[in-house]
Structures are given as C-alpha cells and as structure tokens.
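All protein chains but one are shown in place.
Moving on, here comes chain A:
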Amino acid sequence: MAGNNPNSTPMNLTLKVWRQKNAKTPGQLVTYKVNDISPDMSFLEMFDVLNEDLLRQGQEPIAFDHDCREGICGMCSMYINGRAHGPEKGTTTCQLHMRKFKDGDTIVVEPWRANAFTVHKDLSVDRSALDRIQQAGGYVSVNTGGVPDANEIPIPKSIADKAFDAATCIQCGACVAACKNASAMLFLSAKVSQLAMLPQGKVERKTRVENMLAQHDAEGFGSCTNIGACAAECPVGISLENIAMLNREYIAAKVTSENIV
C-alpha cells in the first residue's frame, strides 16, 4: 500500500540488538538484517516485523516494552545509536519513524542502562525505582471528598502553565539513561517543582523534597552534576530549570525544616 510520503522507497537495514536472557545472565549485541522497511513505519513497527520473522524461523522474539504507541504512556524505552529514544529530538521511541533513517544504515539498540534499572530481559528493564520515588512524596495529601470547590483555588495562568510544563513528565526514564551518572534528578525535580509551584502542593513542600530525594539516593541513582544531557534527551521537553528549582526547594527545606528525615 502506498504510504503517506511520496518518497517511500523501502529500506534495508542492519540492526545490532542487545539480547540478555535475564538479570543474572550476561548479554551481548546480536546482528539482524531487516529488509523492505517502509519509511512510514514507526521504529517499534519495524521491531514487530523483525519479531514476526524471528518467530516464524523458530527463534526467540526480542522482548521490549511498549504500550500506547502514541508517546504518552512512557513504557517504550530503547537506547538507539547511543541516544535515549533515538535521534529525533522531543520524541519517544514509539513516535520515531523510519523516515529518520537511510537505506543501508546500521542501528544499535540497547536497553536503558543504570544501576537502579536492572534488565528483565533483552530491552526491557525494571523502572520500579521511579514509582518508589513518587511514593515517597509525589502527592498532595488529600482524601477523596471534603475538598473545596475547584474555583475557590484561583491560580495565576502563568504559574498554572509552568506547573503544567513540569507535570508533562511521562516517567520513561530517558533522563536516567542519558545521564553519565545515571541520575534521576530531572524526573524527580519535575514532580517537586510542579507541586511546589501550586498552592495545593505548597503545604507539604519541605517534607516532600526531602523524602523524595532520600528515596532517589537510596535507589542507587547517581548525583546530578548539571550536564544537561537529561533535558536534551527528554522526549517531552522537561526543562533543566526544574533541577534549579529542586535545589532551591531542598536547601530551603534543609535550613528551615522541622521534619528531619
């Protein structure tokens, strides 16, 4: 079927894909050839085609994480040619399309690599550490019911918009994969600054930043050295300013907090 693009000439590609049986077994890059790849395919659809081929040949398909395939669930997580989510800026792996590659290209695909992310299998890793950081304080402590009318909490549009920018984080972990220290600081700072900016979140801002940061360190993520690789690779454009805000929040909490962790 004709694709959307006038120049949709199929491509032949060489893939070097990380294969690893489980967390305890060492892995290695394995080479595969894929032919007749349409430029209109998404990167994951190219993997679907490869997996179907492998299965028909009686070989084990490659395990990889993916779900919504529209760039919002944060489940897909491939490290492509040395970059988290591949070469296109502001794009998750599922939204990366093969028109970004050329016929004859060799593409290296690895899992997210970080101490805190163990490999489940092949390209699938364990990111539950990010959930545990959220559980340490990424919320406003309100129960269901008994809250004021929504319009009783007016919020200046400029602040609401800024908080929104921080709230768009999809928790994919690309920031960790991109960071040479495997720090999750961009992820953590997005939640801390979203809630610190909003009146609803200000009440618990001190304990929140302390508890979330303590959990971050306990999970084995590295420290932030302000390189900015995280923000450069973030598929939804979370800004480095959030880390500055996190630092400010943390210092303010440390010098004034009565809630020592």
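Simple rule for what comes next: contacts are C-beta pairs under 8 Å (C-beta built on N, C-alpha and C of every residue); 3 or more make two chains touch, one makes a residue touch a chain; residues count from 1.
Keep this in mind: contacts and distances are computed from a predicted model.
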The complex lacks one chain in this depiction; which UniProt name from "ATP synthase subunit a", "ABC transporter permease", "succinate dehydrogenase" or "High-affinity zinc uptake system protein ZnuA" does that chain carry?
-> "succinate dehydrogenase"
Of A:D103, A:D131 or A:D217, the residue in touch with the unshown chain | A:D131
Could I get the residues of chain A that touch the absent chain, sorted low to high?
-> 1-5, 22, 38, 40-42, 44-45, 48-49, 52, 55-56, 58-61, 63, 65-75, 88, 91, 95, 97, 99, 120-121, 124, 126-128, 130-131, 134-136, 138-145, 147-151, 153-157, 160, 163-164, 167-168, 170-171, 194-195, 198, 200-201
